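Written below as structure tokens is the structure these notes are about.
Only a single protein chain was left out; the remaining protein chains are all shown in position.
Letters are used for the chains, namely A and B, taken in the order the chains are written, and counting of residues starts over at 1 for each.
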Amino acid sequence: MDISGTVDTEVTNTAIEDEEAGAKPRRLFRINWGYMLSSWLGLVPFLLFCLLFELLPAVVVIQGSLTDNNTGDFTLDNYQHLLSQSNNLNAFQISVSISLVTALIGTVVGFMAAYGVYSLRSGWLRNFLVGFSSITANFAGVPLAFAFIATLGATGFITVAIQNWFHVNIYEDLHFSLYGFWGLVIVYVYFQLPLMVLIMLPALNALRPEWREAATNLGASGFIYWRRIALPILLPSLIAAAMLLFANAFGAYATAYALAQGNINIVPILIGYATAGNVQVDTGLGNALAVGMIVVLLAAVSLYVTLVRRASVWTGK
Amino acid sequence: MAFLQLAGITKQFGRAAPAVKNIDLAVEKGEFLTLLGPSGCGKTTLLRMVAGFETPTIGSISLDGEDITHRQASKRPMGMVFQSYALFPHLTAEQNIAFGMRIKRVSAEAIKKRCAELLELVGLGEMGRRYPHQLSGGQQQRIALARALAVEPKVLLLDEPLSALDAKVRVTLRNEIRRIQQQLKMTAIYVTHDQEEALAISDRIAVMSKGKIEQLDQPEEVYSNPRTTFAATFVGTSNQFNGVLTSVTDGLFQSGKHTLRVPASPHLKDGDSALVIVRPEELSIASANGNGATNHNGNGTHNSITGTIDLRTFLGPFTRFHVRVDDATLLTADVPSQQARGYDAGQEVKLSFAPEACQVLGA
Partner (left out) sequence: MAVTTETRPARRLSFGLNRLVLLLVIIYLLLPLGATLAFGLSSPAGILYTFQQIFSDPDFWQTIQLSLVLSLASTLLGVILVAPTAYWVHLRLPKARPLMDFLTLIPFAMPAVILSLGLVEVYGTPNNLLNVLSFGLVPVLSNDPFNIVDTPQLLVCAYVIISLPFVYRPIENSLRAINTSTLTEAAYSLGSGWWRTFLTVIVPNIWPGVISAALLTFSTAMGEFTIASLFGLYTFPIYLDVTGQNDAHKAASLSVLSFILTLLCVLAIIFLVRRGPGRAGKEGDIEIAASK
């Protein structure tokens, strides 16, 4: 029996059928498109919301930075102003320094505190500390500023205490100022620490106890375990958290404003000045400053994203 | 004194009932000992005490003559393989294996050489550069095994290493583990709840329940001569007859309206309550009116019980019959499938078994 012949004819027949019913393969294709479209349709409310209140503001800021205040023409003058006025560059430098320093302190100290919370045996105490951390992390802004004025201000609680016990006036003798660099650092660290705790706790939960046991079984002391296993595994999460802390400090406006009504030279304050200040409204410069901020923050956030991805590959999530 | 000696080990967690009660265990050098039991029987707790992750509340552990009861886990010469592999995710397979050696400050060349040897031993010679997330479950467990062996432990501890793997991989890997253990003449303690695993690869099995060892014997003995009800029912399926030993010397046992012939039981006396256990494969089946093939030669001294087939299950090499004998008794008979043809549900059949197949346990 010549089977091949029949098979061939069958194949050709179906091919002809397909061509004749030409709509058939195309209809399948159309169904896919329809499904895809309706899938994306479900996303529309959210996308629209983001467009209107998140993306367009970004667009307008970038556009505004390239627009002349008076004529409305395209110009790079705003950036020129930004880079030429030492005040602006100084503000960037101070902003970056404060953010880096507080991110560093927040990461190191906050991580140890996070581990302390993580290793607590009692569940309710842990929950309480998590709740406490979320409140204090959000305490930033006006109330925090006042709290610190009451604590470390010229007539603050601790200032007076130090004066009475150690006979040292931190303002006059140590040239300390709550509105200076280190003053801001102390204040910012207040909300960076609990934020670090909140970020690191889930990451610490990813440290499986079997790794500790396996390491111990292979002869590792506690120190070796931390140095060779736990810290390397946690490092991406730690740096990612540091990036979040950096971004958090870099964008902080309210705290600094409430502390010194704008007498502190950091970028957010400068932007506030340029757009709503009493002296001079220079929207172009304000937008350019904003774009500068966005660039710095984007760098931090990209690093954050890469590291989080690395961490999740290792912990298998 | 055995190679690894556990004496009077009891473990109590807080105010709960003890997880492990007064266990004595002597493990010989080069032996493959399995701790077999259901969840919560204390087998993992016992293993972790040997490893040093838990300390016994009472009791002592000694290895090769030395008391290690209070020695830190990191200073004990044991290698441990975990159920979840526990490979360090940020290190390659080779680096994982090298970990213990680096702590011992072995030279880099020696490490490289030994890693290569161990990778060959577990059959993963080319995978040294891979990361754990790039390996399958079975491969990860092999690397975990190599890592544990790298530090040249005196005892290898395995905590349900195959539970997380697919059925087929489990069978291949358990044979691998046994092969490697025999090749290296390594003393091994293996924890599992899978009795097939235990029977297949152990030198001796310790059947555990509720913190105690019910029976410690070679696999064949545990299977054919279970000493306690638990051992009989946990390992393999069994038919159970409750009743009274009417005559020890003649071997007569009365259970309900059945009189059974059983082997002589010198450890019991006439009139004692007893439990008689018969394995399903010892039962042969014949049709009730005397015709049909049997797989044992019928002869007068065999026990014989009639009943109706309730359920017939084809299991491949053999067929399992559930036979209802009376309202209270349902017997299980495993018959080679070729001989099981022609017997269906609802049919009246006669089950026969030799007296020697009966295991008599004092109730």
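The definition used in the following text is that contacts are C-beta pairs under 8 Å (C-beta built on N, C-alpha and C of every residue); 3 or more make two chains touch, one makes a residue touch a chain.
None of the values given here were measured: they were computed from a predicted structure.
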Residue in contact with the excluded chain [from A:Q163, A:S177 or A:S221]: A:S221
Residue ranges of chain A at the interface with the undisplayed chain: 39-40, 42-43, 45-61, 63-64, 109-110, 112-113, 115-117, 119, 123, 126-127, 129-136, 138-151, 156-158, 190, 193-195, 198-199, 201-203, 221-223, 226, 240-241, 244, 247, 250-254, 257-258, 261, 268, 271-272, 275-276, 283, 286-287, 290, 293-294, 297-298, 300-301, 304-305, 308, 311-312, 317
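Keep this in mind: only the chains that are shown with their structure count from here on.
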For the chain B and chain A complex, residues of the former touching the latter: 51-53, 72-76, 78-80, 82, 84, 86-90, 99-100, 103-104, 133, 144, 147-148, 151
Residue numbers on chain A that touch chain B, as the complex places them: 208, 210-211, 213-221, 224, 228-229, 232-233, 313-316
